[in-house]
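Shown next, in structure tokens, is the structure this report addresses.
Only a single protein chain was left out; the remaining protein chains are all shown in position.
Letters A, B and C name the chains as they come in the text, with residue numbers starting at 1 for each one.
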Amino acid sequence: MKFESMADFIGMGGHGLYVWLAYGIALVILLLNVVQPLRQTRQLLNQQARRVRREKGLS
Amino acid sequence: MSEIATNEPARRRGPTAVGVFRAALKRDLLLAFRSKSDLVNPLIFFLMVATLFPLGVSPEPGFLALLAPGLVWVAALLATLLSMDSLFRADFEDGTLEQALLSPQPLILIVLARVLAHWIMTGLPLTLMAPLLGLMLFLPAEGMGGLMLSLLLGTPTLSLIGAIGAALTVGLRKGGVLISLLVLPLYIPVLIFGSGAVQAAVTGLPLAGYLALLGAMLALGVVLAPLAIGAALRISVSG
Amino acid sequence: MAKTKTDKNWMPRWFYQLASPRWCYEITGKLLPAFSVLALVLLLGGTVWALLFAPADYQQGNSFRIIYIHVPSAILAQSCYMMMALAGAIGLIWKMKVADMVAKACAPLGASLALLALATGAIWGKPTWGSWWVWDARLTSMLILLFLYLGVMALHSAIENDTTAAQSTAVLALVGLVNIPIIKYSVEWWNTLHQPATFKLTEKPAMPPEMWLPLLVMVVGFYCFFAVSLMLRLRHEILRRERRSSWVQALVESR
Partner (left out) sequence: MAEPVLKVENLYSERDERVLFDGLCFEVGAGEVLQIEGQNGSGKTTLLRILSGLSRNYEGELYWRGEPMDEVVDEYRQALLYFGHLPGVKATLTPQENLGWYAALQPGTDSASIDAALRQVGLAGYEDVPCHMLSAGQHRRVSLARLYLSQASLWILDEPFTAIDKKGVAQKEQLILRHAAAGGTVILTTHHELHLDGLRRLNLDQLAGTS
């Protein structure tokens, strides 16, 4: 452990803003890269399922 | 198989590579001369961009002289880019591009002739006009030689790289903006070394190194760009 | 470019199998859990190590800890471009659909990583140089790399036909690949000319192991994450392109 206390850890020796901002942005971008394809896939599957139901309903 | 089959072996030799290149160049130059506005427009644009800077930034001679090498180069780059969109578009729309793609002649020759014609019609006049812009922007007299030499070596590379973008976007309706997006990042090395050469000339440093680098990029472009342009044209026409 | 089956014979068997979108969908489905766990463990462990246990830099203090995301994302943004160009070339030469899809999946992922590298670089620049943006050679060439990615994405979205779009972007990516070393060299050279003797962000004289070990963990973690995200995007693209085929229909109905 390089930090004495929680406040010390958050403060990062005066550079807290920069460090936490960088790690925050990293978290957001990485999460987006997982969530976006998953959401798109789910949308696509739902759309296809609706199409199948529609076509079954017609026939 | 009658006359058609027997005729073929004798005619197969056909036109030589030099002959095809010359015919293509002649045709492209002829076309460019017949539509003169296409020839003049980039030059007017070049002049106008250079006029914007003193008006927008500052007319102070010392300040402009400092900016001049970069400004003339950026203006030349934008003027080349502006003329790029129409490079293959007319040929694509009237079907002559199709015919060129279907001919048994090597496509790189036709493409290279096209780019050379484009450079003669835009890059070369831009180079010749550059001293005028240099004067308007108070570029020191020592820099003129460097300016013209760097443009002479750099603008053909701009034409070659731009032609790749033009070939990729020829089948698309909104080609104009897209082509800038594709091509501008690739123009950066030319811009760096081109304006670097002018700066070196102004400050009296040797510019052989810059010119050698511009020449190397031109050589690489002449070898590789026609391949990419040819492939891109075939893909665009196919789609 | 359209090579026929006659000259494919020297290719190993797995290469054909890879060419089948369905097989690819199934194999990525099997690989995905392992890579997800690995990426999560490495990234979490690496972050904890980087934030809590790695020593602070004697010059830059704790802002040095940004290196643990800046460097991996920068490395990955470049690897991703190479992968995109390579996949594009394979798709172009062997008309392999899956390679086209991999290339397409690489573009937004690489662009986001380049953006991350730029953002962290800028944030790191503020305490180090005193300004959010400096025309540092590495940052500048990363910015141009982002532009290249954006160009590829713009071209892809402008062309409606999937095959044509894949081939066009492959050509553009390859042209960009040839240009990347030229851009890198010219920017670095330009940079040394314009601002001599500023100290560089990442070039440290011989980092001690307790500094570079967590960095190594983070780099490997980022690669695993890259694999996960790429596979997710690839699977979406496979389903989208193959949505008319019977196996996707069966998949939809079995849900």
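In this section, a contact is a pair of C-beta atoms (placed from the backbone, for glycine too) under 8 Å apart; a residue touches a chain by one contact, two chains touch by 3 or more.
Predicted, not measured: the structure shown is a model, and the values here were computed from it.
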Subject >> Neighbouring displayed chains - absent chain, whole complex >> reply: B, C
Subject >> From B:Thr51, B:Ser86 or B:Ser238, residue that would touch the chain that is not displayed >> reply: B:Ser238
**OP:** Check each of B:Leu101, B:Leu124 or B:Met144 against the chain that is not shown and name the one that touches it.
**Re:** B:Leu101
**OP:** Mind listing the subunit C residues that contact the chain we can't see here?
**Re:** 1-6, 161, 163-164, 244
**OP:** Using the touch rule from the top, list residues of subunit B that touch the missing partner.
**Re:** 1-5, 7-8, 11-15, 19-20, 23-24, 27, 30-31, 34-35, 90, 93-96, 98-105, 110, 234-235, 237-239
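In this section, only the chains that are shown with their structure count from here on.
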Original post:
If you average the CA atoms of subunit B and of subunit C, how many Å lie between those two points?
Top reply: 32
Original post:
So, what's the distance in Å between the C-alpha centres of subunit B and subunit A?
Top reply: 44
Subject >> Intercentroid distance (Cα basis), subunit C paired with subunit A, Å >> reply: 17
Original post:
In subunit B, which residues are in touch with two or more of the other chains?
Top reply: none
Original post:
If you look only at subunit B, which of its residues touch subunit C in the complex?
Top reply: 161, 164, 168-169, 171-172, 174, 178, 181-182, 184-186, 188-189, 192-193, 196, 217, 220, 224, 228, 231-232, 234-236, 238-239
Original post:
In their shared complex, at which residues does subunit C touch subunit B?
Top reply: 1, 92, 144, 147-148, 150-151, 154-155, 158-159, 161, 163-165, 167-168, 171-172, 174-176, 178-179, 182-183, 185-187, 189-190, 193
Subject >> Sites on subunit C touched by subunit A in the complex >> reply: 43, 47, 51-56, 61-63, 65-66, 69-70, 73, 109, 112-113, 115-116, 119-120, 123-124, 126-127, 225, 228-229, 232-233, 235-236, 239-240, 243, 248-249, 251-253, 255
